[in-house]
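One chain of protein is taken out of this complex; the other chains stay put.
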Amino acid sequence: MSVFVIRRLMQAFFVVFLMSVIVFFGVNIVGDPVYMLVSPDADQADIEAAIRRLGLDRPIWEQYLLFLKGAAQGNLGDSFIFGEPALKLILHHMPATLELAFSALFLAIAIGIPLGLFSGLYPDNPVSKGIMAGSILGFSLPTFWVGLMLILLFAVELGWLPSTGRGDTATIFGIETSLATWDGLKHIFLPALNLALLKISLAIRLTRAGVREAMGQDYVKYARAKGVSTRRIIFVHVMKNIMIPVVTVMGLEFGSLIGFSVVTETIFAWPGMGKLLIDAILQLDRPVVVAYLMIMVLFFVVINLIVDILYSILDPRVRLQDQGA
Amino acid sequence: MRKLTAAAAVTVSAMALFTGAALAEKLTIGLASEPTSMDPHFHNLGPNNAMSVHLFDRLIAQDEKQRLSPGLAVSWKPIDDLTWEFKLREGVKFHDGSEFNADDVICTMERAPDVPNSPSGYGTYLKGKTFKKIDDYTVHAITEAPYPLMANDISTIPVISDSAGCGAATEDFNAGTAAVGTGPFKFSNYKPGESITLVRNDDYWGDAPAWSEVEFRPIKSGPSRVAALLAGDVDMIAGVPTTDIETLKGKDNIQLSQGVSNRVIYLHRDQFRENSPFVKGNDGADIKNPLMDQRVRLAISKAISRDAIVDRVMEGVALPAGQLLPEGFFGVSDKLKPLDYDPEGAKALLAEAGYGDGFQLTIHGPNDRYINDAKIAEAIGQMLTRVGIKTAVETMPRSVYFGRASRGSPDGLPEFSFILVGWGAGSGEASSPLKSLIHTYDKDKGFGSSNRGRHSNAEIDAKIEEALRTVDDEKRQDLLATATEMAIEDVAIIPTHFQVNTWAAKKGLKYIPRTDEYTLAMGVVKE
Partner (left out) sequence: MTDATLQAGPRAPAKVETPFQRFRAEFFESRIAATAFVVIVIIVLLAVLAPWITPQNPYDLAQVDVLDGRLPPGSEAFAGYTMWLGSDGAGRDLYSAILYGLRISISVGLASGVIALFIGMTVGLIAAYAGGRTEAIIMRVVDLQLSFPASLVALMLVAALGKGVDKIILALVVAQWAYYARTVRATALVERGKEYVEAAQCLGLSRIRVVFRHILPNCLAPLIVVGTVQTAHAVSLEATLSFLGVGLPQTEPSLGVLIANGFEYMLSGRYWISVFPGIALLVTVASINLVGDQLRDVLNPRLKK
């Protein structure tokens, strides 16, 4: 067991190292951040001083070694633009993104599963066809376009919800969140819905497929034959069997929610780390881009590691296979 | 936090009622670009400078047309060739109650050029100047050579407090503890990416602002910003996209304010290479750089319909340009007018220069820096193609563009042959563009730092340098105007238009437009 864990840990470490090389060199070859930073009034001497201050006069491998040295001490570099540690900036913006992604996930499950269930049970009902058509639309419409439409409709035309921003936040369990105030909830609804749109479609389709498959299987036929009520069959037997895979897949989509939050945060001026990333990319704030990507790499590698180890505990075959390899 | 400030606002308004001053009212402004810090000396950048004007006064203030007026200094004058004397305002208090005096000025001038981690500091304006305290309310600035632009330079430096600010780090300013100035507003709350809240300084030495509380919200996406105004989430927005101006004009509940800025959009052409990398013959072969020929440059300028750019691309929100700064600025020439659109004349000139069949050219430009920049580049490409110069258009993000345009070629020289750029005269007078764009590139003297075409004319250089030594305003004005006329005559630069900035506010509010593009709460007035 411990051999397995050590082996996996080493693999994970190697992956993180490899990614740090790719990310660092990739981000550092594009563009020239100096001209993004210096004032136009600056003369040649000022520009050269800025290049030295940012360490851009050193060869790139030396910059990388410095980065590694800092990273080993938990310092992923200082933002060119804000002058603060990149890690601190990202952690500061992270709660807003996480709360947005969780809200979107919640909406996707709360809206998608009931709709999918209905259309799976009554595939020929016109409402089901409407739901399915809607889910195709949800898959095919560009997120950014829908975002502005939502603002236009609910904020500008109807005036029901605020257009942009995060609203009031309050602290519960030591976490600052907008889910704790009415004003905050009003602000988060539209962006969360916008972000959830793709995932609602996904949940509908997964649930529908699951229900249709389950309804034809023996245990349902058997339950029917035994005279179990349809309601009980659906909500106890079928739901139990389809909920686990659907919720698992939706959970795995969480990463993609964080990825897509870049778009939603840009449109809704949501102060999360997605917006921080896209601003950093556009303004060439290299340390922030590198730090963001490294945090993401670390995040997913750790999740992978945990899943692997859990699997190996639950299913010894995985471990044996790995040793054989 | 919000409750606290609300309570504070109530007290303020109660006091206001007693004193009969302005009422407690909150103003929310949607900003197009966010300041990167609350430290006024951290980053010499438009949004940062605009924000710091609220909290920190300068010795010399710039009004909405960038004219100089007394700030924390009541007077300034040269007492000999190398020394300027500043008399400071007495009885001014910082937000923490401490008294303002010469010590604050001295320590400000020490800190401003030298902030750790600063991406772009204020050293540019303080180079070669030493400051000396004479008494509590007199300061001398000493230079190595006669320097007429002292007042312009000093007007860019925000004054911080000796006791609260000079020893502090940027983080202390962001946290608010060090953000103690003498300005019309006091720091209240700063949430990066989300909001900046300021409250009125009731002890302000100048005119008290009309707003008891101001909240700035960065909303980068143009349509989202307009939507926020229409939805009533903000009272005013800066940077109204040109595409929405027409619609907003039609709304009864919205009021627009427009004003020309100090920013000229212009074209620079490769002026130093015999074979320019993005100029080719009609068959794609290398040719001798035709842009070296003044007639070709003039033909290009004539081939550009400035009216079409203003009307169609900018939707009427710009002014055709014939020189480096719009009318009314110090040092502009009253003889220069925008060149008329004359495609036939352009063709004739090209034929005369031996390029009757035209040649191939690529115009490079940014696509996220100036208002409608990519569209302008495209329009210019169309116009040049019409007169026979087959022009390709390549636009790129500014993060890539400026580096390549400044030193992108293998030997560290400007990479492109023909570029679209803009220049905002931060000092509010003509020496700024002349010095950086027209003067021969000279690393040692710090001239021509943005002269990406490397145009070089010793006569113009001499005029510019003379102007920069001339302390007498009238003489300097003449020298600057002459230098500009010579540069335009030489087609050292092709100005296309001046940007016009637009602010939109809900009905009942009006913004006094500023040429420096700043968005200031002090400029929002009730009608």
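We call the chains A and B, going by the order they appear; numbering starts again at 1 in every chain.
The definition used in the following text is that a contact is a pair of C-beta atoms (placed from the backbone, for glycine too) under 8 Å apart; a residue touches a chain by one contact, two chains touch by 3 or more.
What you see is a predicted model; the values in this text were computed from it and never measured.
*Asks:* Decide which residue listed in B:Glu25, B:Glu99 or B:Glu394 touches the omitted chain of the complex.
*Replies:* B:Glu394
*Asks:* Quick one: say which of A:Ala71, A:Ala104, A:Ile131 or A:Met296 touches the chain that got left out.
*Replies:* Checking each option in A:Ala71, A:Ala104, A:Ile131 or A:Met296, the one touching the absent chain turns out to be A:Met296.
*Asks:* Out of B:Asp162, B:Asp244, B:Asp293 or B:Asp516, point to the residue that touches the absent chain in the complete complex.
*Replies:* Per the contact definition at the top, the residue touching the missing chain is B:Asp244.
*Asks:* Which residue among A:Met94, A:Leu121, A:Ala180 or A:Ile278 touches the omitted chain?
*Replies:* Missing-chain contact among the listed residues: A:Ile278.
*Asks:* In terms of residues, what is the contact footprint of the unshown chain on chain A?
*Replies:* Contacting residues on chain A, toward the hidden partner: 11, 15, 23, 26-27, 29-31, 136-137, 139-145, 148, 152, 212-213, 216, 255-260, 262-263, 266, 277-278, 281-282, 289, 293, 296, 300-301, 303-304, 321-322, 324-325.
*Asks:* Kindly note down the residues of chain B that lie in touch with the hidden chain.
*Replies:* Touching the chain left out of view, chain B contributes residues 222-223, 226-227, 230, 241, 243-244, 246-247, 308-309, 312-313, 367-368, 372, 374-375, 378-379, 381-383, 385-386, 390-397, 400.
In this section, only the chains that are shown with their structure count from here on.
*Asks:* Averaging over Cα atoms per chain, report the distance between chain A and chain B in Å.
*Replies:* For chain A versus chain B, the centre distance works out to 38 Å.
*Asks:* Which chain A residues qualify as touching chain B in the complex?
*Replies:* For this pair, the touching residues of chain A are 30-47, 49-50, 53-54, 78, 80-84, 89, 92-93, 148, 151-152, 155-156, 159, 162-166, 168, 266-269, 271-272, 275-276, 279, 281-284.
*Asks:* For chain B, which residues are in contact with chain A within the complex?
*Replies:* Residue positions touching the partner: 2, 36-37, 42-45, 116-120, 123-125, 170-171, 174, 191-195, 217-221, 223-225, 227-228, 230-233, 368, 397-400, 402-404, 406-408, 423-424, 426-427, 432, 436, 443, 446-447, 449-450.
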